[in-house]
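Heads up, the thing below is written out as structure tokens.
Every protein chain but one is kept in place in this view of the complex.
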Amino acid sequence: MSVLKINGKSYTIDADENMPLLWAIRDIAGLTGTKFGCGVAQCGACVVHLDGEAVRSCVTKVSRAQGKQITTIEGLSKNNDHPVQQAWQDIDVPQCGYCHSGQIMSAAVLLRENPNPTDEDIDTAMAGNICRCGTYPRIRKAIHNAAEIQRNSTKS
Amino acid sequence: MTQSRDNDNFSRRSFLKIAGLGGTALCLGLNFISEANAAIIKPHEASLAAIEFNPWIIIDPTGKVTIIDHRAEMGQGSYHSVPQIVAEELEVDLKDINVQFAPGNEKKYGGQVTGGSSTIRGSYKNLLKLSASAREMLTTAAAAAWSVPVSECYAQSGHIIHKPSGKKASYGELALAASKLEAPKEPKLKKISEYKLIRKPLRRIDTAAKTNGSLVFGLDKRIAGLQFASVERDPRFLGKVKSFDASAALNVPGVKKVFKVAMGYYEYKREGVAVIANSTWAALQGRKALKVEWDSSGFEHWSTPDILKKQAELIQTQEGMPLKTQGDPNGLLAKASKKIDVTYQTPYQSHCAMEPLNCIAHHKGDSIEIWGPIQAPGWVQDYVSKQFGVEKEKVLVNMTFLGGGFGRKAMTDYPHEAVAISKEIGTPVQVIWTREDDATLGPFRPGISYRCEGTLENGKIGALKFRMAGQNNDHWRGGKKTEPNRSTSEGFLKPYYESIKNLSISDVLFETSIPTSFWRSVYASTNGFAYESFMDEMAHQAGKDPLDFRRTHLQEERCQKLIDKLEAVSGWKKRKKNEGYGIAITECFETTVGQVVKVSKNPAGGVKIDKVWAVMDCGWYVNPDIIHAQVEGSIVMGIGAATTHQITFRDNVVEQHNFYDYPMPRINEIPPIEVHIMENEADAGGVGEPGLPPLAPALTNAIFDLTGKRIRTLPFSLSEV
């Protein structure tokens, strides 16, 4: 039995501590925005923030997440308006949308640590997230736009 | 995928008056199959269930407009494009439209297979007409209520307005009166120049739900009492379970039951052992603890080198079955002093949608309910109904959003297996495929070998002879083996038939026990590589510029315009030394796409792709931004297919596993992509798939331009060119 703090709310997880965080979040906490894509940390569909870092929940055990702040896509912002979410909506980045919870969670960490990323920085930060629909050109554009949204909002 | 269009059969009788939804609603539908079905509707059936009969547009008393989307949304944008069409002619705001997926029912909704890039091209004319009819009926109802001439009234944002007086009534208020009117026979449709929404890059209505995790994909669907299952299937299609030991699996906490199960692929079966548990994780752990022994006898075992060898032998020794013959290509080739005779090879491929296959099923005894990411609900209904002896009407297939499909989710095997498991345990179950299951069990895009022969006459193509040897997807569903694959010419531009007087395209029968099926753009994805590479080889043989050579041979007006555009946007004639440019033009699902790829030497070794330009002529279209996205995505998928992806077999077992050995293109590998759409008023063609086939030949043609090296086998490594 463990307690996980997800998006500011406590969840009692009655499961093996070796269970990957992904399945605890999806099947036990019932938050299905975090996706299963490969199970071996290759695709990034399962990225959540663990104390602010973009960990891959498919290989992260529940035991590692205990006592830490877990943020999933559902908790990234209250109104779907994190600069990355806004930018994603502004230019319709997703096609099928399945990988974009992970894409957005990864991009959010990039923008927090580097408010003015270059194309190379975007490659560095985002090469861990696979999109089979091939939305990469738009992901790149949206991250630049999100940086601008973020800069403008901190100015005002 | 199915290339047929829905019948253009507009039925006035299918306008329904239905009491329900807390009042009276105007329901407009059209019967794509036959007039007879519409006659089944009776007013007393007015209820929520009845509303599901064939209505495509429902206007309730509050003015809310509900549109039933008869196709799957798997990224290609039907969930947005269908309402964008309706909103235009109905004169409602897109934000006031609510979209629902239609459950599987081809009697009601017509062809529901989301494939062949057919959603818009197959239904837009009917949707326009239906929407315009509704608008006219609402206008007539308002004019009657106000006792004013219809000509003084117009529709705007869900209201009818009387121009002289400024009187206004909402669609909700008018729905009841309108529903009593006869539908107009020939409603007046807008001209393209009058469109306010269609052909505009409107933002997709499903995007917001894709940025906060709220969108429900198949894997996210939850229903009461749901159990979870994972299945260890025979790595060889057609194999059987010889024996299994479930004792360790049953000791895994949460695991409830372990049993043998089979899933059908048309009339064939794949066996496996299902582990049922109270969570996905427990099911996966239980499956790891299973010990299964397989019986792999009774069918041929193939390895990739044998496939390639056999195909190579067939195209050298067999004439095959001709799909298209004109003139006397054999005669001309026989007496030609100079000819090109080359072979091309393309690999098997896996779909690898980001959402692995999954399905929820509940076998309730005399009825079956299914929820999942499904491209072809009607096919699932048919197949499951037959397999379990349950009436088709009692097999309800509920659609969720799809995390990608690419043709794989049009198969009925995974829903069938889920129903079989639910039947055994008596409760609803969600069957989850791992990435490894999804990538390695097929069905696959078939790998195909081509032999292309050609000769020139006065600098133009005198004769062409194409032969292909590769599996025919139709054979799995009972297609005749005495007939050529009807897709042998897919990808090849029809105007070539006008300019090349001596030509044959034939299919040499080649079969294996490896399951194959549709994969985005289907045979155009492999044919296009062979045929458009060969066109380049002929151009070089003729000493002609490859773009001009195509211009000479494609005398049709739309092709000429497309080539002009491609030349202009890519700067084809202005290219510099040390820049390789390649062109390819293919046709797929009634849309023509030309691409130019620019490559240069990579300082780190090999070549790199610097840019891709694409010009698409899809005729009438809805949302240019969705089209841009589809072409961008097709190019990314095409880059992976050309330079990385290949499923190989050893004794029928796939040698790849997951993204670590079947790696997907990543953001750092993708060049800038520029997309242009040709503006014309021709009938709509497909959008979701036609952007893929030209990429591989345009790329290898560019590499030839840069290095003089002709690549005839896919995939090839960019770093090793």
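Read from first to last, the chains carry the letters A and B; within each, the first residue is number 1.
Here is the rule we use: a residue touches a chain if its C-beta (ideal position, glycine included) is under 8 Å from a C-beta of that chain, and two chains touch if they have at least 3 such contacts.
Quick note on the criterion: contacts and distances are computed from a predicted model.
Q: Between "Protein lplB", "3-isopropylmalate dehydratase large subunit", "Zinc ABC transporter permease" or "Cytochrome c domain-containing protein", which matches the UniProt record of the unshown chain?
A: "Cytochrome c domain-containing protein"
Q: Quick one: say which of B:Ser449, B:Ser570 or B:Asn658 touches the chain that got left out.
A: B:Asn658
Q: Taking the entire complex into account, which one of A:Asn7, A:Gln42 or A:Gln86 touches the absent chain?
A: A:Gln42
Q: Touching the absent chain: which residues on chain B qualify?
A: Missing-chain contacts on chain B: residues 657-658, 660-661, 663, 666, 668.
Q: For the chain that got dropped from the picture, name the residues of chain A it touches.
A: Within chain A, the residues that touch the unshown chain are 39-42, 44, 47, 53-56, 59-61, 64, 105-107, 109-110, 113-114, 121, 123-129.
Throughout what follows, only the chains that are shown with their structure count from here on.
Q: In their complex, what parts of chain B are in touch with chain A?
A: 73-77, 203-204, 206-217, 219-220, 222, 228, 253, 279-281, 352-356, 401-406, 432, 434-435, 625-626, 629-630, 632-637, 658-660, 664-668, 670, 672-673
Q: Can you check the complex and tell me which residues of chain A touch chain B?
A: Per the touch definition, chain A meets chain B at residues 15-16, 19-20, 23, 26-28, 30-40, 42-43, 45, 72-74, 76-77, 80, 85, 88-90, 92-101, 104, 122-123, 126-140.
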